[in-house]
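The next block holds one structure in the form of structure tokens; read it before the comments.
Of the protein chains in this complex, one is absent; all others appear in place.
Chains: A, B and C, in written order; residue numbering restarts at 1 for each.
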Amino acid sequence: MKNRVVLAYSGGLDTSVAIPYLGKMLDADVVAVSLDLGQGGEDMDSVRQRALDCGAVEAVVVDAKDEFAEDYCLPTVKANGMYMKQYPLVSAISRPLIVNHLVQAAKEHGGTHVAHGCTGKGNDQVRFEVGFMDTAPELEIVAPARDYAWTRDKAIAFAEEVKLPIEQSEKSPFSIDQNVWGRAVETGFLEDLWNPPTKDLYSYTEDPSLSAAPDELIISFEAGRPVAIDGRKVTMLQAIEELNRRAGAQGIGRLDMVEDRLVGIKSREVYEAPGAIALITAHEALEDVTLERELARYKRLVEARWSEEVYDGLWFGPLKRSLDAFIESTQEHVTGDIRMVLHAGKITVNGRRSSHSLYDFNLATYDTGDTFDQTLAKGFVQLHGLSSKIANRRDREAR
Amino acid sequence: MKNRVVLAYSGGLDTSVAIPYLGKMLDADVVAVSLDLGQGGEDMDSVRQRALDCGAVEAVVVDAKDEFAEDYCLPTVKANGMYMKQYPLVSAISRPLIVNHLVQAAKEHGGTHVAHGCTGKGNDQVRFEVGFMDTAPELEIVAPARDYAWTRDKAIAFAEEVKLPIEQSEKSPFSIDQNVWGRAVETGFLEDLWNPPTKDLYSYTEDPSLSAAPDELIISFEAGRPVAIDGRKVTMLQAIEELNRRAGAQGIGRLDMVEDRLVGIKSREVYEAPGAIALITAHEALEDVTLERELARYKRLVEARWSEEVYDGLWFGPLKRSLDAFIESTQEHVTGDIRMVLHAGKITVNGRRSSHSLYDFNLATYDTGDTFDQTLAKGFVQLHGLSSKIANRRDREAR
Amino acid sequence: MKNRVVLAYSGGLDTSVAIPYLGKMLDADVVAVSLDLGQGGEDMDSVRQRALDCGAVEAVVVDAKDEFAEDYCLPTVKANGMYMKQYPLVSAISRPLIVNHLVQAAKEHGGTHVAHGCTGKGNDQVRFEVGFMDTAPELEIVAPARDYAWTRDKAIAFAEEVKLPIEQSEKSPFSIDQNVWGRAVETGFLEDLWNPPTKDLYSYTEDPSLSAAPDELIISFEAGRPVAIDGRKVTMLQAIEELNRRAGAQGIGRLDMVEDRLVGIKSREVYEAPGAIALITAHEALEDVTLERELARYKRLVEARWSEEVYDGLWFGPLKRSLDAFIESTQEHVTGDIRMVLHAGKITVNGRRSSHSLYDFNLATYDTGDTFDQTLAKGFVQLHGLSSKIANRRDREAR
Partner (left out) sequence: MKNRVVLAYSGGLDTSVAIPYLGKMLDADVVAVSLDLGQGGEDMDSVRQRALDCGAVEAVVVDAKDEFAEDYCLPTVKANGMYMKQYPLVSAISRPLIVNHLVQAAKEHGGTHVAHGCTGKGNDQVRFEVGFMDTAPELEIVAPARDYAWTRDKAIAFAEEVKLPIEQSEKSPFSIDQNVWGRAVETGFLEDLWNPPTKDLYSYTEDPSLSAAPDELIISFEAGRPVAIDGRKVTMLQAIEELNRRAGAQGIGRLDMVEDRLVGIKSREVYEAPGAIALITAHEALEDVTLERELARYKRLVEARWSEEVYDGLWFGPLKRSLDAFIESTQEHVTGDIRMVLHAGKITVNGRRSSHSLYDFNLATYDTGDTFDQTLAKGFVQLHGLSSKIANRRDREAR
């Protein structure tokens, strides 16, 4: 029986050429699967048509924006998911969703192989392939860019050879991955770490130094989920979209970092994630009010590990799932409002209120109404410090 | 023999009145110790004279600015010390230094007691007293505000009773602690978490929305220590002071947070720490370039624990010292330059260069010169994901 | 209205005398609550009668053995709960159960106070009182031994004064706490750390050097719970009891340790916990077969923190509950059989089988049938070690 390759299809040159190329190399029919994750750009019907024009036997288009927001972005908010304390996992959380849709398409269309366009030195190949291994190990995996040492020049030559009906755009200097949760940009001149980013890198955010009047808003959460902005109910997707717009207008969410890739190298990355950063900032501020101290301290450790697991392509791994159970159990009372000001690249939280607050005015106040019994402190201090006191005494005596 | 109390003396009303009050309550001579930690304000000679006027038998003044910068602020930079990921431990790191100077004064002046002005519901009492227990457990500790249920009204009444030669200023609505590393403000109306801070709270920073033209600068580090700004050599103290000035002018370093106190309550705190935030931001960016991935991941956990230990008053504790050993061992190669733009409340790192960099252009580049062998990736991905693959297969089969 | 004190009543001298003593000191009626946690000894009816004879207005007796096994011992097995890697939390997990029953009795009998017999330098006061604060903060807490500086001599004198109808046994040299999960012994001569325990300390275990023929058995688990021994179905309570008997006969479960108490001191403790140690040993061995590597590595960290929280009296704390959520999520597949030999103080696991095993014979074998593709290893090794290789190269060059 003929092979059937299910290809993650973006509509760009590389994956377009991959359709006939994979067909030839694997003696296969190709099914193209394209997902709308809110990346904008071309409409999905055109993408679908191009896949067919390039020879795909099927071309599947899925609007996965809400699913992405609900099942991937929301858990990232609950986990305050930031790799290296900075990067909100923009591409990392989209890969497992794409895996799920490719596997589903393979089941529906009799796929024997799955294919993706990633290179062999990035993280995304790992995220795709471990995802396939975890969810559908019976499918064979092909990565033409890596496995056939595919390059852009080869792709163009092949496109001409097979007279592929695609316009050959001028090579963009940027390598871009984007979705509603954010946008990742790599480009040659950033490979010199001393070069600053240039303005033309950005698309989701305005120049912060040109930002308009400050924008104050209130984000309301219920059990860790953003449910309203300025009192208007929102879905998770709407929350991200509105904050992309409003925080983006203020130049918020630009990141320029040197990142530790899973494959062992450091790389320079520029990201834009205005909505993600705004939501996580608000969520953290609300947790500061609603999570008990020891739980909050431990959750920060769990968040770091969660972020590493997701970054490292282990979304479907057993540890990730148990970390999720921990995180989910912490969110019951993360309910309330955060008021914040967006301006000139910066988010300033300046108000919190919550019916689930752990802040106790009467214990905290230094004014009338103080109910804190200060006489308790002496005993606390003495026993809190006792083991250290004994150790320091020993250290002096032992010298 | 008469008791002799060594008092941490700020020059303010409360500790001024404490001089005769402690003298009376403990039948004691009082030695006042005042430290210049870069808090600005009144000159130290006036402070000293006021202590004597209030009846101190000795009044010691110490310029501890450089010592504070070297021995307390620098380790905080190396540790990227931020409690709850936000607060650079402004007051927390000053307490152990004050403890050391009070203990030294007690040794020189025959002190039998040490006294501080903290209340019984804050963190600073713990930091002072555990510090005394650790370094000089033979000294008795007195905290009049807590142990004698001292209040401002009682202090004023007593001051009038004993005709203390101090002007009774109008009660400031603010409770302030400041030093060269930053400034902490508490005030009644912030005890409602929904109230935003007002402009008059701030002193180290300008309003970020009014900030001047962006200020680009280069901070150079050697082995984790800032050694130059824009090519000019600086001491640690000078680095903090210059960045307080330049980052402060851009409205950088304002923090408004709800904090988990060691004594078990949450409190609202406003901080300003422009120099601290600028230095730690630059230091983290340089570590991203110079620390290996696994070391960097683990160091972030160590940093969180270090910050908790210091926040919790355990500066002299054995765990803090061993965490220091870990941290110090990571700093050998944290050498290089960070270029960043300060503007409108925000720091943007936009360049890094280091002769100790772990960034390898030839491994990272997607252009000519790429030396990364992509054929290695397939095996890596398969074995990286193997244990998760087996677990997912088991999960499916076990259902 | 008269006060009503609900007292944790053991039947011993101290708590017997506490009945009239608390009645007098607090002008209160006393309700005695006694729990059967499998501690053995006197029958509970006699205990109840003695409470009434001593003047209690009510005396409640509860058989809580099954509840203790199910709700406290089983979670400890799932958590492999061992404080300092050694102590299976014998007393620590009984306190929250006692708290719950005292609070329930207070609700049923109109209690205003709760009382326990612990001293002020142990852990159990903390576990009791934090438990009361967490679950019924409206109840006032009394600890006569601590709050009234109660001593045994005072207790005896008071007993004679009020002509209490109890025989005054000779003072035992041992201070003992025991339940079905284990037994804790403190005694004066062990306070010299160089003294070995004597044979008369032990009650749950035989001398291991005299143990009989080896006893081989099979413990079966389902989702982390022991469900059968040698093929016979058991409840959790029965599992503990049978293993107490069989492992105890082999001298298994004796612990002699120096322990870090929450109140800041170190203390010497001797424990016996044959059933607990046998169950946790078997459970860990089964987890080695059924938990994926990264999950298992992280769970060990979570276990250590869980044990500290429980030891530190924070059973009802928010962090403990979220750690439980993590742990529970790991147990789904901890199903299978562990065969082990009990002999001469030692447990030797020598067989495992599980329909949920992650052990894959075909991947592991070096014989015929090997399906492991060794060609994958080279790429794995190269990228696994790449970041370390780059760092070591930098280190050499930077010197």
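In this text, a residue touches a chain if its C-beta (ideal position, glycine included) is under 8 Å from a C-beta of that chain, and two chains touch if they have at least 3 such contacts.
Just so it is clear, the structure is predicted and the values come from calculations on it, not from any experiment.
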item: Hidden partner chain, touching residue among B:V62, B:A228, B:A249 or B:L319; value: B:L319
item: Options C:I265, C:A325 or C:A398, residue touching the unrepresented chain; value: C:I265
item: Touch with the omitted chain, as defined above, among B:S172, B:S329 or B:N362; value: B:S329
item: Interface with the unshown chain - residue positions in chain A; value: 292-295, 333, 335, 355-358, 360, 363, 373, 375-380, 382-384, 387-388, 390-391, 394-395, 398
item: Touch residues of chain B, complete complex, unshown partner; value: 260, 263-265, 291-292, 294-295, 298-299, 305, 309, 314, 317-319, 321-326, 328-330, 383-387, 389-390
item: For chain C, residues in touch with the removed chain; value: 84-85, 119-121, 125-126, 129-130, 133-135, 137, 146-147, 149, 175, 186, 188, 191-197, 208-209, 214, 254, 256-260, 262-268, 284-285, 288-289, 293, 296-297, 300-301, 304, 308, 312-314, 316-318, 339, 343-346, 348-353, 357-361, 363-367, 372, 374-378, 380-382, 384-386, 388-389, 391-393, 395
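FYI, only the chains that are shown with their structure count from here on.
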item: Separation of mean Cα positions, chain B and chain A [Å, integer]; value: 32
item: Approximate Å spacing (C-alpha centroids) for the pair chain B, chain C; value: 40
item: Shared interface positions of chain A, touching two or more other chains; value: 260, 263-265, 314, 317-318, 384-386, 389
